[in-house]
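In this view, the complex is presented without one of its protein chains, the others remaining in place.
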């Protein structure tokens, strides 16, 4: 089990007048993780996917727990693991950490669709294989 | 049971290169509902709350189901109902409709906190009473 | 001379940790004016324009003066006037007011382009005529 990870600085634009990350911006940070995971280890950038192949990976389900606020200047560490993979969907678990404190966790289900019809389409075999490498239970 | 409702046009800024609402923007639209509900029927604008009283209502839990895409120009109808009210929290159910089609639904738990400590604080009695008027089961 | 106008409440999402409108959000509010002007008096919604006609109106030049901060809860009044109209472009003057105080002014040049080539294309005659009705010097 190897999580996909990155560290990102909490910016001015992420924060609200209460001085903490505005929660819709937190979802944007989670989406950036998916984007970076596709562009990096999955070898299928959002440009290739959306413009080249006219496919997309819209989110159909999201659960989020915000445990503690993230603040301007925090160095947030984000992790992504694959909880399950279906024929044309997958469910991801995202955690966001500040040092040893978990600030938030997310459960996200995305579906592989054709943009022109918004109908689900099976993952290409090679892409599905790369997704499975990030499975929580893979060994 | 009376839901708080509004209609909002899906704007250019809400949409992504796939031509549909980018999901973090959907969470922002849901937050606008809470903001409008507080400023309107709850008689406690975010300005009064944050600047005046130095209190906030951060989200601690969110669940979202995206059932069908919302698109540029759609007239989205949003509804808000109160599922439960605690001493210092409440859980809201949001639906988003295009005509008779439900495009998305959300379950959101917010907590009333002091901004300077981020500690939960009981709802003021009058505010809590107004919140309860939007309860799913109130009669 | 009649300006296109609207009033908009400054929301939580517009404001930064300094408690004032984050300037990129101010540009987004200006863009909303253009979007509402097209959808309303110009009778050419961004949906019709982008999805229907595969045309767009990207900004090629912007000047902005921020004279005083806009804050959470402010009721901002925005005005739009047409400074000049070319064959395929037009220059707009936007002001943003809080009561009698001008908070910001903007000079924006947009160009009518074909989305597939990003090449300038002449305004349709009827659209150009409606644009001219908002000219600073029209009588």
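A, B and C label the chains in the order they appear, each numbered from 1.
The criterion applied here is as follows: a residue touches a chain if its C-beta (ideal position, glycine included) is under 8 Å from a C-beta of that chain, and two chains touch if they have at least 3 such contacts.
In this text the structure is predicted, and so the values were computed from the model without any measurement.
Asker: Can you say which of A:13, A:53 or A:121 touches the chain missing from this structure?
Answerer: A:13
Asker: Can you say which of C:64, C:85 or C:127 touches the chain missing from this structure?
Answerer: Touches the omitted chain: C:64.
Asker: Thinking of the whole complex, not just what is shown, which of A:50, A:77, A:102 or A:128 touches the missing chain?
Answerer: A:50
Asker: Extract the touching residues of subunit A with respect to the undisplayed chain.
Answerer: Those residues of subunit A that touch the unshown chain are 9, 11-13, 19, 28, 31-32, 35, 39, 45-48, 50-51, 71-73.
Asker: Touching the hidden chain in the full complex, which residues of subunit B are there? Just list them.
Answerer: Spelled out for subunit B, the touching residues are 12-13, 15-17, 19, 22, 24, 72.
Asker: For subunit C, which positions touch the chain that isn't shown here?
Answerer: For subunit C, the residues touching the absent chain are 17-20, 22-25, 27-28, 31, 50-51, 56, 58-69, 115, 118.
To be clear about the criterion, only the chains that are shown with their structure count from here on.
Asker: How many degrees of rotation carry the C-alpha atoms of subunit B onto those of subunit C, rounded to the nearest 5?
Answerer: 180
Asker: Interface overlap for subunit A and subunit B, more than half of numbers shared or less than half: same or different?
Answerer: The interface of subunit A with subunit B is built from mostly shared positions.
Asker: With centres defined as the mean C-alpha position, give me the subunit B-subunit C separation in Å.
Answerer: Those two chain centres are 28 Å apart.
Asker: At what distance in angstrom does the C-alpha mean of subunit B lie from that of subunit A?
Answerer: 24
Asker: Which positions in subunit C are in touch with at least two other chains?
Answerer: Expected reply: 12-13, 19, 72.
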